[in-house]
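Just one protein chain is left out here, and the rest sit where they should.
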Amino acid sequence: MKEEILGKKAIEIADMIKKREVSASEVTGLFLERIEKLEPELGSFITVCAESAREKAKEIDKKIDSGEKVGRFAGVPIAVKDVLCTKGIRTTCASKILENFVPVYDATVIERISEASMIVIGKTNMDEFAMGSSTENSFFGPTKNPWDKERVPGGSSGGSAAAMAAGEAPWAIGSDTGGSIRQPASLCGIVGLKPTYGLVSRYGLVAFASSLDQVGPMTGNVADCAAMLEVIAGHDRRDSTSIPAQRNEYLEGLTGDLKGMKVGIVSELSGDGIDEGVLRCFRLTCEILESLGVICEEVSLPNFEYALSSYYIIAPAEASSNLARYDGVRYGFRARDNADSVWEMYEETRTGGFGQEVKRRIMLGTFALSAGYYEQYYGKAQKIRTLILRDFEKAFERFDILVSPTSPTVAFRIGEKVDDPLKMYLSDICTIPVNLAGIPAMSIPCGLDDGLPVGFQLMGPALSESLILNVSFALEEEIGFDAKPQTFRA
Amino acid sequence: MAIEMEDVEHVAKLARLKFTHEEMKKLKRELDAVLEHARVIESIETEGVPPTSHAIPLVNVYREDVCEPSLERDEVIKCAPWAGEQGFMVPKII
Partner (left out) sequence: MEFETVIGLEIHIELNTSSKMFCGCSTEFGGEPNARACPVCLGHPGVLPVVNRGAVESAIMLALALNCKISERSIFHRKNYFYPDMPKNYQISQYDVPLSVDGWFDIDMGEYERRVGIVRVHLEEDTGKSIHVGESGRIHGAEYSLEDFNRAGIPLAEIVTRPDIRSPEESSVFLQNLRDIAVYLGISDCKMEEGSLRCDANISISVDGKEGTKVEIKNMNSFRSLRRALSFEEERQRGVLNAGREVKQETRHFDEVGGETHSLRSKEEAFDYRYFPEPDLVPLEPDKEWTNDLRAKIPELPQEKRKRYESALLLPKEISSVLVGDRALAEYFERALTEGQDPVELGKWVSGELLALLRQESIPVEECRVEPSGLANLIKLVSEKVISGKMAKDVLREAFDSGERPEEIVKEGGLFQISDENELVGVVDDVIKENPMAVSDFKSGKEQALKFLMGKVMKKTRGKASPEEATRILTERLENQA
């Protein structure tokens, strides 16, 4: 029973609970047990909500037993990146500055998963304020990669990815500003989707770079990914950048039929700078696509070359402003009350409350916006953004979707890049252009290199989630990726 | 053109962050490296290219002028690191 549940899709578990083949309490108990067993070593979670999860499960069981109406995925636990505000559950963003911060409201995404009667089982580890590609920049310590405990799970949603890979939760939620869902999904061998900017509400998502941030599913398979997207997508009047689009029936769209489709292989992201082993898996996957009746051709998006530079101006600039609110006045950490002046209190609070990488990016962003440099850096970066958008538009005239590896490497060793920011930033080289253009993209596991998972990235035009999910669905079937990390058997 | 120590100090002040001299020097090196990389974009021709601040263009998103309940006062204040009955306390401003 136990093994059976842990290996199942989240939507299957939901069905079993509905049919009363298993209770929400049993399911929740099983996952909590697994978390308890793995956590000391893995470190996927910052906060485990054992008590509230058990309580919620009991409530749901009672409702099901008495025939009361429950949400669509009633009783299925979910791991939530600690960047989404959860009322009454501390939300830290893996920062000392929010170490004891308990939000007074729920993020819209949390409201939606609650309406679906899903159970928040815990808040997952991440790079502080989502700034990083390895989950090493966490005040609470790094998360290990379940495939190799010496390696990083990627980041910034590394906790959610690791929790998924290790079977600590049936599904998870992450956020993606420059690749923070897709890159860890790739490094941990799971499925991760960054939706179109504005498809999922950002209300309650602690902002890193507001014009790039999106919340998305991190799941064990494509069907779960589609199902969760159905839950969290949709217009929210509290988010001005939320798209007033019709909600899609993503699950229904998973037909696996790809005939006549044209797929562009992004030249800039499938040659230099990408590891040999990653490329090998990538090419094999493209061949599989062709075998499914898809036409694959190389396509050049020349301005991708400048995406990283543009991103590392825009994201820190927005972050420097978004993170100004952490000042020790209204909430969060304060250095000391008896500072000589409020200015001194600010400096001590922020200097002591933020980690190194966050401070580095605040400095970078503040500089990029400062008088005399705005046009040279921020202004220019915004224009490059336009050029990248146009590259995509042009490519989507010829191709239904574009593909590339998700990450230039497989999971790297803990500590390997932590002292070289630029090298670390290069981990996002394949994922960043998508955020700049606001389009959807996802990563699915496409094989192993040296025993470590490799991710395959699919990118589509704005609001083409159904399309990329369907291609992923067909590929998933065909690839049949069923390798599991060693911890899973522990 | 590398950035000057003075710039780093000015920026730290704007951002309300404090660094030791050693940290400043290290930061300057790191910022230099990132900005050096960013400088490739300087040479790109962007004459007549409009800036993009939102990839998905929306306009005229409003809420109606209707009041909604505020938070209870103790809920407002309970998150604060230092607060009196009335509200948030900060050390003196000047």
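Per-chain residue numbering starts at 1, and chain names A and B are given in the order in which the chains are listed.
Simple rule for what comes next: contacts are C-beta pairs under 8 Å (C-beta built on N, C-alpha and C of every residue); 3 or more make two chains touch, one makes a residue touch a chain.
Keep in mind it's a predicted model, so treat the numbers as computed, not measured.
K.L.:
Among the options A:V48, A:A116, A:V206 or A:I429, which residue touches the chain absent from this view?
P.N.:
A:V206
K.L.:
Return the single residue from A:L369, A:V418, A:C446 or A:A462 that touches the missing chain.
P.N.:
A:L369
K.L.:
Tell me which of A:V80, A:A94 or A:A107 is the one touching the absent chain.
P.N.:
Considering the complete complex, A:A107 is the one touching the chain left out.
K.L.:
Provide the residue numbers of chain A that touch the chain removed from this figure.
P.N.:
84-85, 91, 93, 98, 101, 103-105, 107, 202-207, 209-211, 237-241, 317-318, 320-321, 324-325, 327, 329-331, 341-343, 346, 366, 369-371, 374, 378
K.L.:
List every residue of chain B that touches the chain not included in the displayed model.
P.N.:
So the residues of chain B touching the missing chain come out as 10, 13-14, 16, 53-54, 57-71, 73, 76-77, 79, 84, 86-94.
Note that only the chains that are shown with their structure count from here on.
K.L.:
Which of the residues in chain A come into contact with chain B in the complex?
P.N.:
So the residues of chain A touching chain B come out as 101-102, 104, 196-198, 211, 237, 240-241, 243, 305-306, 308-310, 312-313, 320, 324, 327-334, 337-348, 350-351, 354, 359-360, 362-364, 366-367, 370, 376-377, 379-387, 389, 421-422, 425, 436-439, 462.
K.L.:
Can you tell me which positions in chain B touch chain A when the two form their complex?
P.N.:
3, 7-8, 10-12, 14-19, 27, 30-31, 33-35, 37-42, 44, 46, 49-56, 58, 61, 63, 71, 75, 79-82, 88-94
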